[in-house]
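Here the complex is missing one protein chain, while the rest keep their positions.
The block that comes next holds chain A.
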Amino acid sequence: MDKKSSIGSLSLSRRTVLAGGAAVAGLMAAPNIVRAAETLKVGVYGGYFKDSFDKHIFPDFTKATGIAIESVAEPTGDAWLVQLEQAARANQAPADVSMIAQVGMLKGIASKLWTPLDLAKIPNAAAILPHLVNKYPDGKVAGLGAVSWYITLVSNTKTFPEAPASWAALWDPKLKDQLGLMALVSNSFLLEVTAATFFGGTKHLDTEAGQLDCFKKLSELKPNVKLWYRDEAQFESALKAGEVPMGEYYHDVTGLAVADGHPVRSTFPKEGGINDSGSWAVSRASKKAELAHTFINYMCQPQIQALLSRKVGTAPTIDRKLTDLTDKEFAGVSSDIAPIVPRYDLYQTKADWLNQKWTELIVG
């Protein structure tokens, strides 16, 4: 039977003809879609962060390079890392480039999740502060500092007219049932805070005995904690309402709440704020490594770093002298007090032990 008679033998309805026509029209339109598909999927933290990037950063990038950005809202913590790794095992990339926190970067390095970056294609990377360049053990670059941020001591100005000056305020027996702290050992960084406040610095966490000292000291603060939060929105609304009037939270987001007129403040304690940062990293399953390099190079420029500080509220990942940030603008996103830098290495080498001890501490 030849083709013609086979078509003839079918009873063609009006609908089939219409559907066929639509399919042909679709095919003809397809080349345009393909040409516009120079799209890079970029994962940034969902909510306010992603909104700011979508509004202030990505449109300019598209204008400058012709590469469209499809931003993907990623959850904080390791949740996104787990999704990326699971997807990469199936050779899928939910995002080509993602902003990843430092613990996540290390875990991704351990499982070779990140495509090594070619610095020859990212000339602007030279300005990135050395401790914000993530490297594989063999020296290949796994990620480059995207933004830096601080976790500080935040309080409700109605409940506390005086700003607390030290992290030690968290241990004040008068604050029974008033604090909101993060629920995970690897995002609250309270071990580091304890070590810096009471044991002379995070070096005290080098040994297991030192870690146990900090756990013991932390158990004294437990009666003060009303909310151990995983969900940032939950703490933020409780802080604004005065329901949970003090705690640890992000300096940048608190600044926005202040700007909106809420009775809250963010204080850099005398021991320093917790300095955490996110890096740009490319999933090994991504087929758009070239575009990703272009994107990362663009983001490393001093004027973009300054724009991020102004519009997103993050601290630059390059020397501030390279940017045109004024002292006031810089003070809004950072502080001259030496920061507490998290012991990322511990969450790599002793992850399970620390997690178990921590869970027993707060649940038990």
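The rule is short, and it goes like this: contacts are C-beta pairs under 8 Å (C-beta built on N, C-alpha and C of every residue); 3 or more make two chains touch, one makes a residue touch a chain; residues count from 1.
As a convention for this text, contacts and distances are computed from a predicted model.
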Given "TusA-related sulfurtransferase", "Homoserine O-succinyltransferase", "NADH-quinone oxidoreductase subunit H" or "ABC transporter permease", the protein name in the UniProt record of the chain not shown would be "ABC transporter permease"
Just name the one of A:Ala95, A:Leu132 or A:Leu184 that touches the chain not displayed here.
A:Leu184
Touching the hidden chain in the complete assembly: which of A:His56, A:Lys121, A:Lys135 or A:Arg230 does that?
A:Arg230
Give the residue, chosen from A:Ala73, A:Ala168 or A:Ala351, that touches the chain omitted from the document.
A:Ala351
Residue-wise, where is chain A in contact with the chain that is not depicted?
75, 77-79, 81-82, 85, 106-107, 110-111, 183-184, 186-187, 226-228, 230-231, 234, 238, 241-243, 347-352, 355-356, 359-360, 362-364
